[in-house]
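Just one protein chain is left out here, and the rest sit where they should.
After this line comes subunit A, so read on.
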Amino acid sequence: MASHEVRLEWPTGRTKTVTVREDETVLEAAGRDGIGLPYGCRTGACGTCTGRLLEAAGHESNDEQVLDVDDAFAYRRCQRALKDRHRADGYVLLCVAEPRADCRLAVGPSVHTELVENPWK
């Protein structure tokens, strides 16, 4: 079974690299290595485990280039918590996402808070 190096990056600067097989999700692999990523439903419905793709197969996400997350992951189940705009912005649900390329991901509980904002503010 092929596997990929997935580098997890927290806003604090902490990083961890996990070897994730193609038949396991990033969340499962992180859990196996004792890394506590946030999660909730584990079925792709709730968004608690949301990560953001920063780099895939050597290509960085930046102002000029938005990475297609679907090139970097296959999904065990449909990502129902994400809207089209979230996918276009590189968000990915780590509870259902199985890697198809080496990549870097922004992780931690602050990532899912980026999905919505206070509409009145």
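A few comments on the model shown:
What we mean here is this: a contact is a pair of C-beta atoms (placed from the backbone, for glycine too) under 8 Å apart; a residue touches a chain by one contact, two chains touch by 3 or more; residues count from 1.
By our rule, contacts and distances are computed from a predicted model.
The UniProt record for the undisplayed chain lists the protein name "Selenium-binding protein 1", from the options "3-keto-5-aminohexanoate cleavage protein", "Cation:proton antiporter", "ABC transporter permease" or "Selenium-binding protein 1".
Shown as candidates are A:Leu54, A:Ala101 or A:Leu115; the residue that touches the absent chain is A:Leu115. Annotation: of A:Thr25, A:Thr48 or A:Ser61, A:Thr48 touches the absent chain (contact as defined above). Mapped onto subunit A, the footprint of the missing chain covers residues 36, 38-48, 50, 77-78, 80-83, 108-109, 112-113, 115-121.
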